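To start, the structure itself, in structure tokens.
With one protein chain removed, the remaining protein chains of the complex are shown where they sit.
Presenting chain A:
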Amino acid sequence: MATLSVCQPQLGGFSFENCKRNAVLEAEVTKLGCNVPSARKTGTTICGVVFKDGIVLGADTRATEGMIVADKNCSKIHYISPNIYCCGAGTAADTEMTTQIISSNLELHSLSTSRLPRVATANRMLKQMLFRYQGHIGAALVLGGVDCNGPHLYSIYPHGSTDKLPYVTMGSGSLAAMAVFEDRYKQDMEEEDAKRLVRDAIAAGIFNDLGSGSNIDLCVITKGRVDYLRPHDMANKKGVRSQRLIRPVYAVTGNYKYKQGTTGVLTKSVIKLDLEVVEETVQTMDTS
């Protein structure tokens, strides 16, 4: 086995060995005029609102990679614990890994305390981790859940600051969604009103922001019940190809040909072309 001549054993965690090499590569590539591949972001609209009995979280479902839609139906509402869910905006991998790590930690913590975890605990864990990495982990999160103290909603920014508010929006479409919230939010709404409000806020983000699109996912959390509605509303349906019944089987690709006989035939003339044989050769194939 190959050996490293080191004095102390290797530690786990992030390794910064390739940072200098990456910086040099990036400089070379931009000199040639090409672009370094960028991380997949979720340029998003996510939002949450506190209503009478609990929390409604909403998110769109588009993931972008630069100017291209990388995933038309990605799931942005992540599970943290049975009573706590978290929407994530920013770099897709960062939100995914961060929420999974915090979910594992919270599970271990709740096993050790034998209590249902609190939203404030998840908030504190997330904010301490994001601050430790000084914003290099690009995860902007909307954390919501119902615990023994009632419903709580937090927004967590990539550098580690948090806000505890009755309604929050994050992502590139946050301004559009916030406009809807500011107009129609009331304290102690009913569940249906809250769902309609969140749906309209996300729809505002989808239709007015390039980075958000496709469907609307909702997650309704109340004491003892979680409704994960995916998709709650398909705002952007793809067009359906026109189909025609050919024998009993439907054509997979749309058939846009006209029927035989659509155009009437007026005259028909057949001209035979005379071809004379000039040379005839036989080439044997090597089949051995």
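A few comments on the model shown:
Here is the rule we go by: contacts are C-beta pairs under 8 Å (C-beta built on N, C-alpha and C of every residue); 3 or more make two chains touch, one makes a residue touch a chain; residues count from 1.
Convention: contacts and distances are computed from a predicted model.
One subunit of the complex is not drawn; among "CDK-activating kinase assembly factor MAT1", "Proteasome maturation protein", "ATP synthase subunit a" or "Origin recognition complex subunit 1", its UniProt record names it "Proteasome maturation protein".
Within the full complex, the residue among A:52, A:136, A:184 or A:225 touching the omitted chain is A:136.
The residue touching the chain not shown here, chosen from A:112, A:187, A:260 or A:284, is A:112. Panel shows chain A; residues 1-16, 19-20, 23, 97, 101, 104-105, 108-109, 112, 129, 132-134, 136 of it touch the chain omitted from the view.
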